[in-house]
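Every protein chain except one is present and positioned as in the full complex.
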Amino acid sequence: MNIYSVAMGKREVGVGVIGASGYSGQELLALIGRHPRMRLVFATSESEAGERIPGRSERYISVQDARLGDADLIFCSLPTDVSGEWSLRASSAGAVVVDLSSDLRSGVGGAVYGLPELWRDEIRGARLVANPGCYPTGVLLALAPAIRAGIVDTSRPVVIDAASGVTGAGRSPKRALLFGEVAEDYRAYGVGNRHRHVPEIARSLARLGGACPFIFTPHLLPVRRGILETIHLPLTSHLGVGDAVGLWTEAYASEPFIEVLEAGELPSLRGVVGRNAVALGFSDVEVEPPTLLVVATLDNLVKGAAGQAVQNANLIFGWRETEGLIA
Amino acid sequence: MNIYSVAMGKREVGVGVIGASGYSGQELLALIGRHPRMRLVFATSESEAGERIPGRSERYISVQDARLGDADLIFCSLPTDVSGEWSLRASSAGAVVVDLSSDLRSGVGGAVYGLPELWRDEIRGARLVANPGCYPTGVLLALAPAIRAGIVDTSRPVVIDAASGVTGAGRSPKRALLFGEVAEDYRAYGVGNRHRHVPEIARSLARLGGACPFIFTPHLLPVRRGILETIHLPLTSHLGVGDAVGLWTEAYASEPFIEVLEAGELPSLRGVVGRNAVALGFSDVEVEPPTLLVVATLDNLVKGAAGQAVQNANLIFGWRETEGLIA
Amino acid sequence: MNIYSVAMGKREVGVGVIGASGYSGQELLALIGRHPRMRLVFATSESEAGERIPGRSERYISVQDARLGDADLIFCSLPTDVSGEWSLRASSAGAVVVDLSSDLRSGVGGAVYGLPELWRDEIRGARLVANPGCYPTGVLLALAPAIRAGIVDTSRPVVIDAASGVTGAGRSPKRALLFGEVAEDYRAYGVGNRHRHVPEIARSLARLGGACPFIFTPHLLPVRRGILETIHLPLTSHLGVGDAVGLWTEAYASEPFIEVLEAGELPSLRGVVGRNAVALGFSDVEVEPPTLLVVATLDNLVKGAAGQAVQNANLIFGWRETEGLIA
Partner (left out) sequence: MNIYSVAMGKREVGVGVIGASGYSGQELLALIGRHPRMRLVFATSESEAGERIPGRSERYISVQDARLGDADLIFCSLPTDVSGEWSLRASSAGAVVVDLSSDLRSGVGGAVYGLPELWRDEIRGARLVANPGCYPTGVLLALAPAIRAGIVDTSRPVVIDAASGVTGAGRSPKRALLFGEVAEDYRAYGVGNRHRHVPEIARSLARLGGACPFIFTPHLLPVRRGILETIHLPLTSHLGVGDAVGLWTEAYASEPFIEVLEAGELPSLRGVVGRNAVALGFSDVEVEPPTLLVVATLDNLVKGAAGQAVQNANLIFGWRETEGLIA
């Protein structure tokens, strides 16, 4: 009987956070702090090792000093190219691991892609989960019902214009992320399908049975948190906004974290910041060929990172999926 | 011999501003203040009548008290549905008039559409000009070279995702424009081709010979000024980014106010705020059918409003087109 | 046996909010939503009557249609000069009432001033409470231990420089509060002790036995929420920062909502936003005559308004004082 199966029966599990002083890491600590079944056993930070964790009595330690075996569950939120490696190491040490980077999203090391609303069953049995990217989370949840309903016209590209708050770019000091640079500015980046989330989106659309051309253009918003994605979805025939709302509402009827807005309403960042939710709004357009407008919003740090990671952990440990999360 | 022909020969003309306390009006006053050939004769404001004009010794007057006949040139920057009427009245009083609202852009009252880079010759002989909208200015200048080159695939919609700073929505007190509402938020509005700039764009594209389907989706940015438009342009065949830069560079070779960026560069708000300029950047995308990404930025209050109005006046009065403007 | 005494025994009380669509009102609704013993029975808004309450299924009603008698507890958060009157009416209808305006803070109608950390016992027995202003809450909690310890030099004025986020100014549309006006700006207002919180501070200092001259200068910050008060406190003799921390720590040892920072730490807005807390930091200054620097921060909408109102209600109904609040 391994640590894992023991943990499964526990009322409360010991949780470690590797990379806990970044924005996702801080959000993880906040969520763990109010999760009724999680107890923090360590939190690592190379840049703040030895300093007190804000709002707690414990201090950050270096990842080198973390006793991985002490944790039943480890969230790993290091930068790309480093995170995956530590997640594999943590997994070998016996912990259930949720990696928040993009390192394992292709399935490396047997990692399961952790988007519960689409692939819940696989996650339940997983011990190593690759938490989805913030942008893909919105795109995939916005498109899945249309793909599954077979109404997408795949002869034209889906045009995805996305905008994210700066916490999505991490907390490492970079000139381009200084307040003096970002405030009162707005810019596109990673254009021409060169953003690292593009393969993740393509792979997941294919898995949904909806391989289709798309153009993904992210922009940097002068806000702290939140993502808004404006998606122009080519359809095989016109779909009124009421029917669109009906289709998506039915698809997500039992999902606690997906909010389908009424016809005439569109989501904004304000409505989702702080919540583990994706909000979806729709508009028809009088244009040929038929195209539907879908607007998706989510908090990049919650449903786009730490919240979804906790949701995945809830599934794995057999707790209520909403435990410790604000829907 | 009328006032107009006299004014044409003057070294300096008297200028009136109707609606001078809004954001465009304030920008007009600033531009007039440093224009070597313009002298302010009156500035009206209903909300601030009697108060001192910031940075000047004169005071705002009510439009009812403005002696329209005293001005050789009148900029009219009142709200939609009111502005056009006052512009016609000012025109009857003998002044050259540039109306900044959307009231006359369909040509009502014989108004000439004032987008100099596309229709300069008509503007030169005009006495009543309808200044273009801020969004259409960017869209039309971004698309014109492609339309004229005949490379647009009109069987698919052009997808125009646009974002504007809040000064584009005017200075009248509205709850939705409060700092407490706008800060840390981002939202789409006027979606489904319902924004009032849609007919203006459609009309102008047709006039360019490029009637084509398009989807225009504006968003409200938490910044004071600046517009960024991300345009997904369907092409009949692939165009590399270098060729795109070449085509647009050639088209605008002699234009002082249009900046075509090198391949690999994309414009942001920071680069254009305060300037009477449209900056254009390009990216190819590996996607089928062929689509080019064009990003346009401009300052909604300068090239998108007051600066373009001054540019139009410079043309009409036969001055250097760049007089008093920062390119 | 009246409604009141019945309510006192209830596990859950019915709560009405008068003026629920302003910023304080929205915060009240959020707090009531997660308070284990409160159940919303009505929420009024004149500007949004008939519209759905964000995040809830109910709709706002006009205050004229509110059945005041249906509520055991009513929070009244209307604008100054209107709020007090409705609070008195609600009180007559039998409800326990907490008024969030400044109308009743002088004790009109027998209202008890609701600053629990200083006058908890009176609040427990009250049925009509005047919730303190946001600025006074910080000032009074910052100064009380020094006044009670008798170390303030009252021959010199206490200099209080305060800065507040814009939600402190309410949600009514005013030009001065537009994003286009507030962003990238900063200004003092209500200077020369002319702010309406000045008499409230003076009255409360006197009641603490510490009538002393002070200069209160508020500023408008380009942030949504949060207050920071930099207080220059004249002392009768020098006090090292360690001793200061010791004095305040002891004074507030049993207070769940007051956070006294260690020597060398100073509070910022980020640390208190969303919490029902006042954070206090200290610095000594090498200057004569002796002066201590005290920096206080709080969320103007939580400990400065809605959170403190709930704290007062918790006291009155005999629940845990922290019930439904984040310390």
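In order of appearance the chains are A, B and C, and numbering begins at 1 in each one.
Convention: a contact is a pair of C-beta atoms (placed from the backbone, for glycine too) under 8 Å apart; a residue touches a chain by one contact, two chains touch by 3 or more.
Treat the numbers as computed from the prediction; the structure is a model and nothing was measured.
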Contact partner of the left-out chain, one of A:103, A:161, A:184 or A:299: A:184
Contact partner of the left-out chain, one of C:39, C:56, C:89 or C:156: C:156
Of B:36, B:54 or B:318, the one touching the omitted chain in the full complex: B:54
Residue of A:102, A:167 or A:283 in touch with the missing chain, whole complex considered: A:167
Subunit C residues that touch the omitted chain in the full complex: 155-157, 159, 161, 163, 181, 183-189, 191-193, 213-215, 217, 219, 221-226, 228, 230, 232, 266-270, 273, 283-289, 291, 293, 295
Contact set of subunit A toward the excluded chain (per top definition): 23, 47, 165-167, 171-175, 177-184, 222-224
Those residues of subunit B which, in the complete complex, touch the missing chain: 54-55, 183-184, 271
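Operating definition for what follows: only the chains that are shown with their structure count from here on.
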Interface residue overlap between copies subunit B and subunit C, same or different (over half shared): same
Turning angle required so that subunit A lies on subunit B, C-alpha fit (0 to 180°, nearest 5): 180
Subunit A-subunit C separation of Cα centroids, rounded to whole Å: 36
Centre-to-centre distance between subunit C and subunit B (centres being mean Cα positions), rounded to whole Å: 46
Of all residues in subunit A, the ones touching two or more other chains: 183-184
